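A single protein chain has been omitted from the complex, and every remaining protein chain is retained in its original position.
As written, the chain order gives the labels A and B, with residue 1 at the start of each chain.
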Amino acid sequence: MSKRDFLAMEDWGADGVEALLRLAARIKRGEIEGGLERRVLAMIFMDPSLRTRTSFETAMFLHGGHALVLEPGKGSWTLETEHGVVMDGSSVEHVVDAARVLARYADALAVRAFPKGNDWAVEREDRLIRDFAHYSDKPVINLESTRRHPCQGLADALTLREHLGQTRGKKFVLSWAWHPKALPTAVPASAAIAGAMMGMDLVVARPPGFDLDPDDMATITRLAGAAGGTVSVSDDLDSAMHGADAVYVKAWGALGAFGRPEEGAALRKPHREWRLTSDRLRATRDGKGIVLHCLPVRRNVEIDDAVLDGPNSVVVNEAENRLHVQRAVLLELLGRP
Amino acid sequence: MSKRDFLAMEDWGADGVEALLRLAARIKRGEIEGGLERRVLAMIFMDPSLRTRTSFETAMFLHGGHALVLEPGKGSWTLETEHGVVMDGSSVEHVVDAARVLARYADALAVRAFPKGNDWAVEREDRLIRDFAHYSDKPVINLESTRRHPCQGLADALTLREHLGQTRGKKFVLSWAWHPKALPTAVPASAAIAGAMMGMDLVVARPPGFDLDPDDMATITRLAGAAGGTVSVSDDLDSAMHGADAVYVKAWGALGAFGRPEEGAALRKPHREWRLTSDRLRATRDGKGIVLHCLPVRRNVEIDDAVLDGPNSVVVNEAENRLHVQRAVLLELLGRP
Partner (left out) sequence: MSKRDFLAMEDWGADGVEALLRLAARIKRGEIEGGLERRVLAMIFMDPSLRTRTSFETAMFLHGGHALVLEPGKGSWTLETEHGVVMDGSSVEHVVDAARVLARYADALAVRAFPKGNDWAVEREDRLIRDFAHYSDKPVINLESTRRHPCQGLADALTLREHLGQTRGKKFVLSWAWHPKALPTAVPASAAIAGAMMGMDLVVARPPGFDLDPDDMATITRLAGAAGGTVSVSDDLDSAMHGADAVYVKAWGALGAFGRPEEGAALRKPHREWRLTSDRLRATRDGKGIVLHCLPVRRNVEIDDAVLDGPNSVVVNEAENRLHVQRAVLLELLGRP
């Protein structure tokens, strides 16, 4: 029997995502107990985490299982990711062997690895998470790879449904924000996929030069169409905000300057004012558009204090929903009947 | 219903502390099982730990719960602690958001953060632990803040009671020790509070210039008075030791040189001989005064090997008591009936 992974929301299809969201809602209402007894999740973090680590560790525990954390390059061995390489450099263990071995100890693996290279043409292949999935014969969960953060996307979808009710045809603005660093595009791509799969009318508001990967935009457009929604792009943040039901604020770097920090910083510099303020929030539908962000958020850089601490912000509930959707994913992937 | 925190022993009052000590004693005798099933404690360590981390992780597990560990700046995001700041520097997440989110995943938070700044007037406000308590809607436990280490103080109190029986009116010497670094004052303040709440006659023996914060001394004096004890200060270690029932050895830095390491080292330099030796121990009551230390201890710097490995030392039992008092605190704060 072939195993199933959770690498991207769209891999599970509309029905699969709907089933996860329904299960997550039942879990959140306290209707589901147990199911992960004697199950072990091995989490491999190449990069920092607060929500992901805490919510997965809690999720496993609440259902009777256990999550353990490995940090390659810190408490665990540095991982080699190139294939066929003569490993006489600094990397100690190949991802092939790590994946195979961990699959013998654990019932599922979960991997976080942000992009590291300087060539988007290479990085966009998302090889590391795909290699883990290929070499592990147990399910692999994506905790944010170069291209996707499906646990975040699923939490976003649940949050949209909870606060907006019927989501189809409602306006979802994905709003680029300035940030001191060129952040990855996995979260904005996954948030847009979530909005698209919920059938919303999506506006990607970003400065010229800050488009998402064309393949991601094609996926988002296809998913929106299938769910009865639309996709458009705007370089005018203020007009994009008009009538928005939901505003998802997120900083990301220009893919055209991927891996070149100084060039990326220069491209961002003129757009320092791309930030969600109380003024901009007033333009949303009846001034009541909800505000989402994956967190961590740079206060007064991406979103002002007054917005984050005000009534429109749903970011804390959105973070809480990480827990519930992940419990659903874990129960689907490795739950006992 | 308002939630309850454990930020300082004195916040719980004499009755609250007495109840915790009685519960801890019952726990130590093996009379209490379970009570923390499906409960999660999220521990945030800004600074290293051996006893605290191990004893809390064990405490949660022994009663059916789970403790998880986050290390901001290492496996987790660097935390911003200033309010209203434009977060375009190196800190990635604000403590406000971390506290709010963790309270959604866990049933209680626990935070360790030693002082970092260079201005005692600011640091003494103990803002970080107070912010966690303010922004978390779940109980917050202090794992050592700038001003207090109440889990240590509670363990000290239990240890004093176990070894001395009736504590009221017995002599407790808090003995400053030389140390290569300017250590924080949270432990000596908390130990003195423990002695004071146990009604002991407390002598703070320290060189001139090494007084504890005046507010802490006022608190200690008030608590001692309420419990039938006394407080005095001495700059003569050898005479202070005479007739002591308990000697608590602890190094700390001069608050007058707070944040200025070289100035602090110069102030400590003349007092290298402030160290608990076998000779000094003989001056205690019948030579049988018990020796406490919070650990980790610098052997032959703070206390000689012969003392630590001899019959007067109760430091290992004192460390063990961390486990039992914390089990009591956890059961009080988040135990299931």
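Methods note: a contact is a pair of C-beta atoms (placed from the backbone, for glycine too) under 8 Å apart; a residue touches a chain by one contact, two chains touch by 3 or more.
Please read these numbers as outputs of a predicted model, since none were measured by experiment.
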Worksheet, complete the sentence: Of A:A25, A:L68 or A:A306, the residue that touches the missing chain is A:L68
Worksheet item: Of B:L50, B:A218 or B:A266, which residue touches the hidden chain?
Response: B:L50
Worksheet item: Which residue among B:N118, B:S232, B:S278 or B:N300 touches the omitted chain?
Response: B:N300
Worksheet entry | Where the unshown chain meets chain B, residue by residue | 45, 48-51, 53-55, 57-58, 61-62, 69, 71, 74, 180, 295-301, 305, 308-309, 315-317, 319-320, 323
Worksheet, complete the sentence: chain A residues touching the chain left out here are 38, 40, 42, 66, 68, 70, 72, 74-77, 80, 84-89, 92-94, 96-98, 100-102, 104-106
